[in-house]
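Omission of a single protein chain aside, the complex is shown with its protein chains in their original locations.
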Amino acid sequence: MPASLLKFFVTVSPMAGKHARVIRSATPWLFLAPAVFVYSMFLVGPMLFTLYTSFYEWDGLSDTMIYVGLRNYIDILFNDEVSQLALRNNLLWTAGAVTIPTLLGLLLAVGLNSVSPVKKLLRTLYYMPAVLPLISVGLIWGWMYNPHFGVINVFLRAVGLEQWAGGWLSSYSMALPATFITYVWSHVGFPMMLYLAGLQAIPREQYEAARIDGAGLWSTFRNITLPGLAETHVIVLSLAVFNGFRVFDLIYTMTYGGPGRSTHVLGTWMYFQTFQYYEAGYGAALSWVIAAIVLVVAIPYIRRMSRD
Amino acid sequence: MIASGRERGFMMVSNILLIIFAIVWLMPFVTILLSATRTQGDLISNGVFSIPKSIRWENFVDAWNTGGFTDYFKNSLLLILFKVPLGILIASLAAYPLAKMQFRGRGLIFIFFLIGLAVPVQVTLQPLLVMMKDLGIANSLAALVPPYLAFGLPFQIFVMRGFFRLLPNELLEAARVDGASNTAIFFKIMLPLSLPALATLAIIDTLATWNEFLIALVLISGKASRTVPVGLLQFQGEFSSQYTLLMAGVLISILPVLAVFVFLQKYFVAGLTGGVKG
Partner (left out) sequence: MKLTQLGTTKLLLGTAASLMMLAANAEAQEKIRFFTIFDATQVELWTPVIEAFEAANPEYEVELETVAGSGAAVYPDVLRTSMASGDPADVFFMWGGSIAQPFIDAGQVKELSAEYDAHGWNDRFPPWIRDRLSSDGKIYGVPYHARGMGIWYRKDMFEEFGLSEPASYEELEGMCQTLADNGKYCASFGGKFGWHTMRLVDYFLEDTCGAEVHDAINARTDTWDQPCVVEAFARLQKWVDNKWLVPDFLTVAPNDARMPMYLGDAAMVYEGPWFERVLAADEQDSSNFEFFLPPTPSGRYHAFPEQWMIPAGAANPTGAAVFVDWITDAENQVNWPATFAGSATIGVTPDCGEQPHGCKWAEILGSDRGTYPPTDQAFSKELIDSFFEAQDSVVAGRMTPEEAAALIQKRVEAAM
């Protein structure tokens, strides 16, 4: 019996092999199937629906949709002052998001790269703001920035910087930077964590060799740490670009686009158009402008990351 | 450690700076704590940043009860217990062939997933609500699972793919020679070896799921299926805010995620290494 079984296997083995090849080419797709299904259905699907509505004038409520071709896109790019202002704010914000939290995150990571319990605690502290629910972030920072009783102004007055005290969030020129400070506060933990992870991947021997060569702190940092983090930079910076262009929550809760319309970004402007002005078609077009910009900026990054 | 005096001085200064900086970082939390443990009258008449006249721990109980947080916590916990492992499993399944198999369209499908990082969540709200209604799960906790999965996938696939690529191919080949199927390789080799990365994703995803506000706000209007961050909203009324209860609620709400973070921190750091190296 075992012999015949063996024979059976031997005889069918070419077929099994062929079959296995077939499986080999279907296997990846079987593994991918759940993700592709969920992702296509609940993210790509809705996005395609908005692509369709972006060519219409539609209030998002009634059944009447008027085809307007590219008019929504043309208005966004050439006629709408607020969307141009929002785009400018997005660019400024992204420039900030790519540099400041990243740099701080790097410094914190280098400073806290140790197993000591104190540094572990400090790491937790720096990451903690990310844990807070949005509604409290808006409220707390609204209080801290409050022109009348806010702790920031009280502090500035106490240390004699009277002229700096003022309505941080109420000023047309300062509101965006002030909101950005909150962003740095709440987002510095993420690059810090990524950099900490990157630091673990740099071989110890390199540092020891440098030490034997008598290299100082700065030259070690410049010649070993920074190059060793090259891959991390790509990730951190690219995520900063993605998130910089998609920023919405923080501005919505902290300034609501104000004062005037000075702090609108594309994300908030899209939300206002869709949910408050009943211009769902226009809002949809705005969201595609956001996605398009991010993709154009990110394509080189995606290429690099998907290379073998 | 051999370090010159100058270097030791530099370290000292940088450590002191790190601690001072951390205290500044903590200020908003101090404000929350101050606000959560006093009476509304005290907070309002004496100013948010004044020292409380008396400590009022009852705020936490009041917030929990008037807010009906038992339900919200139950819902959020259920959501996390169900969604987080499921999402990471789906992402890992997808990351495996992307990292370890040769097939046509591999680069394309990876880019297809990464495009998801460019999509603003708020634009999909209305189509999502229509879909959930058609599926018959609108206004239930189940309605949150598909969009949370979909929006979590791009980042998770990206990280898991990076980590899987670090695992030596020889290990997989040896398993194949021993007759292991791809499924067996995935569950018996890839996943166990990726525990740190899985823990990392679990933390990040728990945090994101626990705090997600916009989708939960729009897809769920009934009290019964509401999650914690949306539940906090009820302390902000049309004409007035119950600041003290809100802040007490905020503190209650961050405790579970903070605990998860502190507990799994060592994995967090080790885990992202893979993604970074990829």
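By letter and in written order, the chains are A and B; residue numbering begins at 1 in each of them.
One rule holds for everything that comes next: contacts are C-beta pairs under 8 Å (C-beta built on N, C-alpha and C of every residue); 3 or more make two chains touch, one makes a residue touch a chain.
Just so we're clear, the structure is a prediction, and the values are computed from it rather than from any experiment.
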| Can you name the residues of chain B that touch the chain not displayed here? | 39-42, 44-48, 66-67, 125-126, 129-130, 133, 138-139, 217-218, 221-223, 233-242, 245
| field | Residue ranges of chain A at the interface with the undisplayed chain | value | 59-62, 139, 142-143, 146-149, 166-167, 169-172, 175, 254-256, 258-261, 272, 275-280
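What we mean here is this: only the chains that are shown with their structure count from here on.
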| task | Going by the contact rule at the top, pick out the chain B residues touching chain A in the complex. | result | 2, 7, 10, 14-15, 17-19, 22, 25-29, 31-32, 47-49, 90-91, 93-94, 96-98, 101, 103-104, 106-107, 109-111, 113-124, 126-128, 131, 146-147, 149-151, 153-154, 157-158, 182, 186, 207, 211, 213-214, 228-229, 232-233, 236, 241, 243, 246-247, 250, 253-254, 257-258, 261-262, 265, 268-273, 275-278
| remark: The answer for chain A against chain B in the complex is residues 24-25, 27-29, 31-32, 34-36, 38-39, 41-47, 49-50, 60, 108, 111-112, 120, 122-137, 139-141, 143-144, 146, 149-151, 154, 185, 193-194, 196-198, 200-201, 211, 216-217, 231-232, 235, 239, 242, 245-246, 248-249, 267, 270-271, 274, 280, 283-284, 287, 290-291, 294-295, 298, 302, 305-306
